[in-house]
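Please find one structure pasted underneath; my questions will follow.
Every protein chain but one is kept in place in this view of the complex.
We just call them A and B in the order they show up, numbering each chain from 1.
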Amino acid sequence: MKHVLRSAILGAAMAAVASAFVPIAASAETVRIAYIDPLSGGFANIGNAGLAHFRFMVDKLNAEKALPDGLTYEIVPFDNKINAAESLTVLQSAIDQGIRYIVQGNGSSVAHALVDAIDKYNNRNPGEELLFLNYAAIDPALTNEKCNFWHFSFDANVNMKVAAMTDYLVERPEIKKVYLINQDYSFGQAVAAAAVKIIAEKRPDIEIVGNDLHPLIKVKDFSPYVAKIQQSGAEAVITGNWGNDLSLLVNAGKDAGLDVEWLTFYAGLLGGVSALGDAGVDHVRQISEWHANVPNAEMDPIVTEFKQLYPEFDWAYYRVGTLMNMLTKAVNEAGSPDPKAVAFKLEDMRLPTPVGEVWMRKDDHQMFQQLYLATLAKGMKFDLENSGIGFKTDQEFTLESTVLPTSCEMKRPE
Amino acid sequence: MIPGNRFLPLMLVAATIVILALLPHLFNSRYALTLLNQLGIGIVFALSYNMLLGQSGLLSFGHAVYFGLGGFTALHALNAITDGDLPLPVPLLPIVGGLMGLAVGIILGWVSTRRSGTIFAMISLGFAELVAASSNIMRGYFGGEEGISGDRMSGPVLFNLSMGPQRDVYYVIAAWMVISALLMYLITQTPLGRMANAVRDNPLRVAFVGYNPQTVRFLMFAISGFFAGIAGSLFAINFEIITAQAVGIEYSANVLMMAYIGGTGYFLGPVLGAIIYTALSIVLSAYTEAWMFYLGVFFIIVVLYAPNGVSGVLAVHEPVLRARLMHRLLPAYGLALVTAATLLAGAVVVIESSYHLSQPGALTATMNLAGIEFDADGWRPWAFGLGALALGALLLRETIHRVGHAWADVRHHLTGDAAT
Partner (left out) sequence: MEGWIFFLFNGIVYGLLLFMMSSGLTLIFSMMGVLNFAHASFYMLGAYFAYQISTITGFWPGLIVAPVLVGCIGALVERYFLRTVHRHGHVAELLFTFGLAMLIEEAVVLIWGRNPVPYTVPPDLDFALFQIGGMSYSAYKIFMMAVSITMFVFLYGVIARTRIGQIIQAALTHPETVGTLGHNVPRIFMLVFGAGTGLAGLAGVIGGNAFVTEPGMARALGTIVFVVIIVGGLGSLTGAFIASLLIGVIQTTAVAIDVSLTDIFATVGLDLRNVPLHELWSKRISDVAPILPYLFMVLILVLRPRGLLGTRDS
């Protein structure tokens, strides 16, 4: 009878449930960091790439004995299936295990949910505070109207990136017409709004010849959009699209013989370069805090060593290194890994990194760092995803040039 | 429901309440309570779904619409409570969310229940896509990507529940679960519930006896929307945040799987389904990246071999138990269980090794399964896994034959008893 197999699976599942109810005691010797990101399903690759970065940094710092009093780091991965509710469920599990540091990056909706839940937890459980270090969620609201003391953002937010793109346009006076096409959700809408506002300030002569929003991951054929771009006479397109929405758009453009500059945020997101292929070369630019072909003697060995350890990935999250180094410095200065003390030490911290100093602003917990605009090109020293295509710097933006005002009114604990 | 003693349902309810009251004392970690809360939400949601699939024969691909909209409404109401605009205790929020589910159920149900079968399924899919797409557009109501959040520790306090600790939330969810389940059970006993079954089985005959099948479907649909709204509100209270994901296709698919795995033919089937599904999707995913694979296989096995779900499988044993013939089945079951366990062990080793090797970022081939460490790229785990798989499969055929024989024997006795 087949019933038996079912009972067996059921039994196994029940056993798993039972074991889940037993909290695991935390060791006092380790600073445990919960890594909450997608580790199964469609975004598992991106989640695993981030995890590899953190593991790499943790191994490096532990080997250097970077923490005081013989403390070591440990990364504990949790799969949130890129879902806000699942993230809160695994957060409970992390709390049960005595973990007090949370890192996350994929999905601003998850980041908002975590900020909200951690703030409530910290208010309801004084003395057991959690600290959230966000390495990639860049909704400007996180460090503006929804800013929170227990949240630190280590990636440049949408407004900062769009401002840098506009600074690039200032250097390119021949570009007179810009088209905006974005995914119709918070991030895409934020990109469109920031572009309209900042371009009007810095390059009022530029005409925004189109501002399209399309539903997220619903468009199969971008030809009609490309036709609109073509007819508008745009010379550059700003798009926050990522994943298929980006590669299908750029490829449709290539098919139609569209000759524009693509100014993007996520062309280098894992899988992006493979999907873009040759269509992206010399046309697609990305704004980010770093790329492998920024000449730097300190970073080159890290890139090589990381590739040897994790052949499927490339060292892409420069800021993960910065995040871990800042955390280490803060723990050392605070003399203990207590999140509250560490949070105060992180505020206003300045730290030299291989390509320049970074600064964590106290007002909103937004970190500022250098930014680079770079184009996908062939024949570079370091390529991405073994594609033979890598980034080539177009322009560098200093830390000072990326600083924007914030509307944050932060409530600080005593 | 199991027929027989009139007091059985009452005793069942009493026992349930006692167990529900004891559970948080047995499992008091935050994670365990969160899981129990999600289980309770899942049970209400799955039971409401079964009012459609099981009781009225309506296959919906968009049940999360009512769940999600109920949840959003509850959170907006919660924020109104926090702002002092609504003097309602938080534990009563599900009434608000339920009414929203009912309202949306009435509007969309009026359109979609004019049809049944595939057409109905496709209309529900269309509405689900439309609502999911609108959720990104209507930022005022759905709060954009970050969703809507609130603070459940506000408003008038009821029953001394501050609503801060997970345990308070647990009691609220448990209470609503019992109330909703009872109400939904009572509905199955009303003429409407009976008529819904008749509509499912033979709409023409219902029309002949003077009922309008459309009206019956419509009423069931709207009521089911009400309970889905309650489940959504409980979700909102539990997480204090709700995002557009809650109205999405994924949640609709989840509840379909819950109800079907548990069994749509029995009132308590979806309860079982919600438990199994939650275990597989939340707990198993904490242990293995392959949880979706296991879930898919399990779901397919149920569809192929147990169309009445797990509860259907349990229910066929009811007359056997009653006739005290279980001992005739148990030896065959025991053998089958051992062989199935062998097969499962082999399959798990093979699947986990494959996933481990395919997983990017696997630093080494060394993996850890149930405390045993081994190299996924060596021949040993594969030899063991494939061996156990093959052995298990071979023996399972044999043992299933035995189970078949034992059943033939039991059936013989059962019919023999009936004859005498």
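Please note the rule applied: a residue touches a chain if its C-beta (ideal position, glycine included) is under 8 Å from a C-beta of that chain, and two chains touch if they have at least 3 such contacts.
Fair warning: this is a prediction, and the values are worked out from it, not measured in the lab.
Of the options A:244, A:296, A:332 or A:393, the residue whose C-beta touches the omitted chain is A:244. Which of B:303, B:316, B:383 or B:408 touches the hidden chain is settled by the complete complex: it is B:303.
Between the chain not shown and the residues B:127, B:235 or B:266, the one that touches is B:127. The residue touching the chain not shown here, chosen from A:30, A:72, A:230 or A:296, is A:230.
Taking the whole complex into account, subunit A touches the unshown chain at residues 42, 44-45, 184, 212-215, 217-221, 223-228, 230-231, 244, 247-248, 251, 255-258, 270-271, 274-275, 277, 312, 385, 387. By the touch definition given at the top, subunit B reaches the unshown chain through residues 53, 59, 111, 114-119, 121-123, 125-127, 129-130, 133-134, 137-141, 249, 253, 256, 260, 290, 292-293, 295-297, 299-300, 303-304, 307, 354-355, 358, 360.
Keep this in mind: only the chains that are shown with their structure count from here on.
If you average the CA atoms of subunit A and of subunit B, the two centres end up 35 Å from each other. Per the touch definition, subunit B reaches subunit A in the complex via residues 27, 29-35, 38, 133, 136-137, 139, 144-147, 149, 151, 153, 164-166, 235, 239-241, 243-246, 276, 279-280, 282-287, 289-292, 294, 298, 301-302, 305-306, 310, 313, 332-333, 336-337, 339-341, 343-344, 359-361, 363, 396, 399-400, 403-404, 407. Of all residues in subunit A, those touching subunit B in their complex are 1-10, 12-14, 16-17, 20-23, 39-41, 44-45, 48-49, 51-52, 55, 78-79, 81, 83-86, 88-90, 92-93, 95-96, 107-109, 112-113, 116-117, 120, 124, 139, 141, 146, 184-187, 189, 215-216, 218, 309-310, 312-313.
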